[in-house]
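Missing here is one protein chain; the remaining ones are kept as they sit in the complex.
This part shows chain A:
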Amino acid sequence: MAYSAGFTPHPKVSYANAAPTGTGSEAEYLEIALTEVRDPEQLRLLLDESLPTGLDIVEAVEARTSGLADRLTASVWELRLDGVEPADAERAVAAFEAAETVEVQRRTKNGVRTFDARSAVVGLQSSPSHRSPADRPTDQPCAILRLVVRHVTPAVRPDDVLSGLRAVADLAPPVPAAVTRLAQGLLDEETGTVTDPLAPDREAAATEPQTAGATAAATAPA
């Protein structure tokens, strides 16, 4: 592993756009700089073995391009709202989509901050109702939202969208929502979805001979 120069060298690892605490993710990306060329698959296996259960390294590719972080322009999230009737969720989503702006507040280190949660949202849909998700069988109603949100500053998080739903339609889930990032990547404006951010590196690796450099790895905590 490569280290930074200086008085106290640190390993060269950069985490792009990490998911907020308390959310799940199937799509986190990080870059690790190495001092010599290694087989990405070998590296993936070694990292995967040393990580706790549930933190899985899904894929590692050699970085052939710069700007992985620049290709992470949007995220797809799933928000599971246990105890919420799908019909109520649909009404709230419709009200949110209809609004020009949705002002929400978030508590930060520097006090309460007010900002618009609407403009960053590319898409928000209520999935067709399923009463009992496979991993948590229950008789309770359950609404599932799919959110595509652009990465902007200040960041609009799934939490903020939930605050927005509460603001426009008084939607108040009885238990905290289970939030999972499904994908991150470059936003395709036409389809409203994201593309694989590692694709350019993978293509380059397939066509060019190996060079020394950094390796980008994708991880997905379950």
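One rule holds in what follows: a residue touches a chain if its C-beta (ideal position, glycine included) is under 8 Å from a C-beta of that chain, and two chains touch if they have at least 3 such contacts; residues count from 1.
The definition used in the following text is that contacts and distances are computed from a predicted model.
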| field | Name of the absent chain as recorded in UniProt (options "TIGR03960 family B12-binding radical SAM protein", "Carbohydrate ABC transporter membrane protein 1, CUT1 family", "Iron-sulfur cluster assembly scaffold protein IscU" or "Deoxyribose-phosphate aldolase") | value | "TIGR03960 family B12-binding radical SAM protein"
| message | Touch as defined at the start, partner being the missing chain; which of A:32, A:76 or A:156 qualifies? | response | A:32
| field | Selected residue (touches chain absent from view) among A:18, A:46 or A:172 | value | A:46
| Residues from chain A at the interface with the omitted partner, ascending | 1, 3, 7, 9, 21-22, 32, 34-36, 38, 43, 46-47, 50-54, 136, 175-176
